[in-house]
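What follows is a short report on a single structure.
Removed: one protein chain of the complex. Kept in place: all other protein chains.
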Amino acid sequence: MKISHQPPARLFTSDNAAGVHPDVMAAVVRANESHALAYGLDKYTMQAKDAFSKLFDADVRTEFVFGGTGANILALACVLKPAEAVVCTAWSHIAVDETGAPERILGAKLIDLPSLDGKLRPEDLHSVAHLRGHVHHAQPAVVSITQSTELGTVYSPDEVRAICETAHELEMLVHMDGARLSNAAAVYGATPEALRSFTIDAGVDILSFGGMKAGIMFGEAVVFLKPKLGDRAEYIRKQITQLNSKMRFVSAQYVELFRDGLFFQLGAQANAMALALYERTKHHKSLGLVAPPQVNSLYPTISQPARTALQDWSFFWDWDVAAQQVRWMTAWDTTLEDIEAFGLGVDEVLNSN
Amino acid sequence: MKISHQPPARLFTSDNAAGVHPDVMAAVVRANESHALAYGLDKYTMQAKDAFSKLFDADVRTEFVFGGTGANILALACVLKPAEAVVCTAWSHIAVDETGAPERILGAKLIDLPSLDGKLRPEDLHSVAHLRGHVHHAQPAVVSITQSTELGTVYSPDEVRAICETAHELEMLVHMDGARLSNAAAVYGATPEALRSFTIDAGVDILSFGGMKAGIMFGEAVVFLKPKLGDRAEYIRKQITQLNSKMRFVSAQYVELFRDGLFFQLGAQANAMALALYERTKHHKSLGLVAPPQVNSLYPTISQPARTALQDWSFFWDWDVAAQQVRWMTAWDTTLEDIEAFGLGVDEVLNSN
Amino acid sequence: MKISHQPPARLFTSDNAAGVHPDVMAAVVRANESHALAYGLDKYTMQAKDAFSKLFDADVRTEFVFGGTGANILALACVLKPAEAVVCTAWSHIAVDETGAPERILGAKLIDLPSLDGKLRPEDLHSVAHLRGHVHHAQPAVVSITQSTELGTVYSPDEVRAICETAHELEMLVHMDGARLSNAAAVYGATPEALRSFTIDAGVDILSFGGMKAGIMFGEAVVFLKPKLGDRAEYIRKQITQLNSKMRFVSAQYVELFRDGLFFQLGAQANAMALALYERTKHHKSLGLVAPPQVNSLYPTISQPARTALQDWSFFWDWDVAAQQVRWMTAWDTTLEDIEAFGLGVDEVLNSN
Partner (left out) sequence: MKISHQPPARLFTSDNAAGVHPDVMAAVVRANESHALAYGLDKYTMQAKDAFSKLFDADVRTEFVFGGTGANILALACVLKPAEAVVCTAWSHIAVDETGAPERILGAKLIDLPSLDGKLRPEDLHSVAHLRGHVHHAQPAVVSITQSTELGTVYSPDEVRAICETAHELEMLVHMDGARLSNAAAVYGATPEALRSFTIDAGVDILSFGGMKAGIMFGEAVVFLKPKLGDRAEYIRKQITQLNSKMRFVSAQYVELFRDGLFFQLGAQANAMALALYERTKHHKSLGLVAPPQVNSLYPTISQPARTALQDWSFFWDWDVAAQQVRWMTAWDTTLEDIEAFGLGVDEVLNSN
């Protein structure tokens, strides 16, 4: 089976496959002026930190790192004490997609709870509360939730608030892995207020803030919404290999990303394209696309040989091979032309079945 | 004391303060075309890996990381076994300038030996050989040397070969921290042959390869000169938080850096400028500049209030406060105009003393 | 509710509550003769190591440690490489009862799979095989099973062999946590042959060998059934804080424990007493004791206030508070008099309900 149509110009493999937004790239080029003190003692980094405080309308503490795993490790390393554990879902990136970085670098246990939709709930926290106070058990101390989740679902502000309240009652802190925060913010209005509603306003303590899936080249941030928690962050960042000497080239990207709401627009664009892809393909009942995506990914089922034919034509990743399920993911730069081109290919392989 | 001259356009604080070479920046911009598979499955990364093999005229294994500490940790993590130790100098970056990253992430002891010039010698390895075979001592297993060293000195090819031979006789491996490899290569001719002479040809096993001080924006490389040593490098890179999702933006820089020998030219330029600064200022006997620099740094002594006056005018770092010693470091983009401008300021403060 | 009968002389809380068998204590006292070289260079340690090789009828490598968690950590530390993971059940001692020691000291992820009976099965190993070869996932490398299990069940020799075959096919090693090995051996005949049938003969690679629950004072052993796996064990033992300077006092206990099969008799005695307790109490239907115990523990359900009354009279631990389930555990020194005395108390509280 070979598809006759032209494949789309962009891939549906991952939002990591997209490049850098042109405005952000221009900011990188502009930042390349002469010399600047290394390690964050430059004007761009000061501006970027201020931009984060404005974004959250609070005096937050922001530290930049190289990548997403580094952000999660830094955030957790700043708050975990020996013999403590992190509570998360069994789908969480920290539990399954970081090759054991938390265990190696934090030396901490992850208590990864089953979850059908990638979300934790207050009752999950209660379910591990019996471990507290017993010397034989690692002590649950931090809850880590992902927004939007690894399964393409989104916590509502109320859901996050409920988690935070329960966690705090149990004397636990809440970390949010926000690798796809812009997509989540887009669900609630694509504004700073939307972002705040499920982060700082909901009681989240520390945030891994993702820029790379929202159009920048490299560099994520850890935002200590309770700034005191980051008191030793700069030492720990260096210790975990995440201190960038030429930091201005990360900072300048964030300044640009936040200037006119680009961060929110790009998340909204990715989400809109996933919805468009859903609308364009849902008539193929075999795909099993029964509900519109919440953010920027679809998880259709495609049997063979259609699946391979489609992947050979425009690559995307398998999700659950046993279930014949794949993942289609849109990015900040996905266009309606891409959707239509991809839809034609889908039509072709599925109609020929 | 206030200096009347115009300060130089560029700083003498560190080669980290310099930005990105324009050709490299252009390569970054060019790489921003549409989509590319993430995590190194892109054409730029393939090209860059090939470029490294050409550079070393051997089928080496190269893996990219975000920064220099990450490079050192990855290199060492790939070869250390439990209860083993790394032998290095007490000046080494891994021992004093990485905030304990090796201890935390490798869980390994660094045996940091005193050295007057920042270099290790074969007798240093013999001096720790008695630790071997005793269960109470961490076992010396890897020698880590820095080229050029943290004190601005350079190992000759013969010196590196002697270290490697002794290390291998003692069943130890040799890691070279090459954060300033381009400066070292410039000393021996600024050619691939020069680079090979004190790395692969001398018997070095693993190399942290520095691009950032040689004009790129971000991203260092670990080069397994004995490729087998890197068999598990990709897993370990992810585990130590150094896997870059949009890797093409690092790889494209290295492709450009190696295209026409830019890597070597920029190291040579930095060294030449340090020499020019030496020649321009050595007549001030109080600076104690008794010998020309080997690479790109000078360590003059300046008493107060001249020191502060000069730093307020064009900042540079103290080196040894007790000894009134400072560090002047040139970069790939330092110009003769910068040297002259800086020299005028030095003249002004020292002559007024 | 207050029980009028005399409580039993011994507790049913845990086999850890029992003391030291008199013959073993006598051996400890005998070993206290004059001086002996420290750290295992003594004659008792040589004898004890030989005794282990005889027990397994093979040239195994045995190293003594202080306790059970130390044994598990040493065993795993000797074989795990960076970025690898251990596969175990969610009930396993290493996963829930060691306060995160594996994560902290090994820096490794535990992939803890659900299990109704505390056992792993070959299909569990197949269920994680898809993680292999993907750089984002910690790589399953060692299977750890517990014999007898944390739920009081026992693997048959065939079950262990099946796990080992599958593990080895998948290039994984098999570690057995044998904290209650004597109880398991008793199930299959209480002989060296029985012990071998589900360990060395079944293909197990490394064994945590428990003596403390079988009547000794302190000191467990790690038995490398494939001796090569223990090549660096002595260094690693010291590094993980488990090297005993006055080792003869552990070794002498094992020599005695193995002299006339005491190890097997004591396991058999504990099991027999659990069976006797079952027979003595099963007529109370509310206890839910529907099947005889396989080894030395029962998990009855007792509602309040009977439960507290019984615990106040002769303490034992809760097992699952929500389910009103408790654990009664016998030890090597439990007697029929203890069973009868305890049974009278149970009768009294349950009949009065």
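Just so it is clear, A, B and C label the chains in written order, and each chain counts residues from 1 on its own.
As a convention for this text, contacts are C-beta pairs under 8 Å (C-beta built on N, C-alpha and C of every residue); 3 or more make two chains touch, one makes a residue touch a chain.
Not measured: the values here are computed from a predicted model.
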(message) Considering the complete complex, identify which of B:Arg30, B:His136, B:Arg259 or B:His283 is in touch with the unshown chain.
(response) B:His136
(request) Would you indicate which residue among C:Gly70, C:Gly267 or C:Pro300 is in contact with the undisplayed chain? (result) C:Gly70
(request) Looking beyond the chains shown, say which of B:Glu98, B:Asp177, B:Glu220 or B:Glu256 touches the absent one. (result) B:Glu98
(request) Touching the absent chain in the whole complex: find that residue among C:Trp91, C:Tyr155, C:Tyr235 or C:Trp313. (result) C:Tyr235
(message) Suppose we count only contacts with the excluded chain; which residues of chain C make the list?
(response) 9-11, 13-14, 16-20, 22, 25, 28-29, 31-39, 66-70, 73, 98-101, 104-105, 212, 217-218, 235-236, 238-246, 249, 315, 331
(request) Name, in rising order, the residues on chain B that touch the hidden chain in the full complex. (result) 82-85, 96-100, 103-110, 130, 135-138, 321
(message) Residue by residue, what part of chain A touches the chain that was omitted?
(response) 39, 77-78, 81-83, 107, 135-136, 138-139, 232, 234-239, 243
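We take it that only the chains that are shown with their structure count from here on.
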(request) Kindly work out which chain lies most centrally, taking the average of its C-alpha atoms as its position. (result) A
(message) Measuring between Cα centroids, what's the chain most distant from chain B?
(response) C
(request) Would you mind pulling out the distance in Å between where the CA atoms of chain A average out and where those of chain B do? (result) 33
(message) Which positions in chain B are in touch with at least two other chains?
(response) 39, 235-236, 238-239, 243
